[in-house]
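Only a single protein chain was left out; the remaining protein chains are all shown in position.
Presenting subunit A:
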């Protein structure tokens, strides 16, 4: 068995893991990142690609805004722009109740300094004449953006490697244990690492690591079904989401329209499968045609999904372990990890190197699962366990 030493070992080469590796390497840490497959293979590489700011969990705004600043300079940070585009994000309401909900979101966003535009039916039709008349109100956030998830994680991993990070793909972590004043990490192919700090960014597989140290979280592995159409003349600039959760879609400059459908589908993390049932494909198609009737004859050409960890309160676990000093968790991103990924990586690097971060992360402590956690309405609505 080969034995090596590092300052930090990161388990999980998703977006969170690679950004954490990148920022740690910038602080001169010797970092090893291990993934059971290849970097960015699961939901980090298969998500919708939305960098949405409006409508987030209120306690997440400091982190979200800090993360967006990193996204906005991604080309300077890692040398590739990963199709980052400031497209804006449009939230649609179909009735008065939904309009009130939008207004609530808008006020929270504004209290954190985000500019929100409120649109009535006539302005909506003027700016996006192809939108169906069902939408009675909308809010638009111009700072929201999109990027290509297929490209980002490998690009950040390359930048991290250029800074000296050791990236090990296709290697399963077989054991993690406390050892001396740090950790011992073993892989199934016989490597053995000792390190001072350990980052658990193993996504849907993270709870197994937490449980080694007497902590847990009720994670649900699921895959958000995603769909894409053939190219259609470019007309949809912002990403557009119905607040009832029925559909979210965006068009890339090449013309294809990407849409995500709900509810999410339970995934199989053992066999690494996140199926997209045909009924969900049809449901997403109906939902899109309802918002944008002009697309009725546009064809869906492909579907995909990827496994992600969800938690019943629909917010992630980010921060230090409460049972083991030196262990840091970042998992269970519940379908909104893409936007906060760089911010989470930066905060974790600060916690590890400086002992603290200026960004408030208390709501994301794993400690909340010591007691029973209320199941969020979003969790109930967006899963069907099918």
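Going forward, a residue touches a chain if its C-beta (ideal position, glycine included) is under 8 Å from a C-beta of that chain, and two chains touch if they have at least 3 such contacts; residues count from 1.
Methods note: contacts and distances are computed from a predicted model.
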From the options "Allophanate hydrolase", "Dipeptide ABC transporter ATP-binding protein", "Acetyl-CoA acetyltransferase" or "Thioredoxin reductase", the chain left out of the display has the UniProt protein name "Thioredoxin reductase"
Which one touches the absent chain: A:131, A:163 or A:287?
A:287
In the complete assembly, which of A:36, A:52, A:66 or A:158 touches the absent chain?
A:158
Out of A:81, A:103, A:117 or A:169, which is the one that touches the chain we can't see?
A:169
List the subunit A residues touching the unshown chain?
38-39, 41, 45, 150-151, 154, 157-158, 161-162, 167, 169, 229-230, 246, 276-278, 281-283, 285-290, 295-304
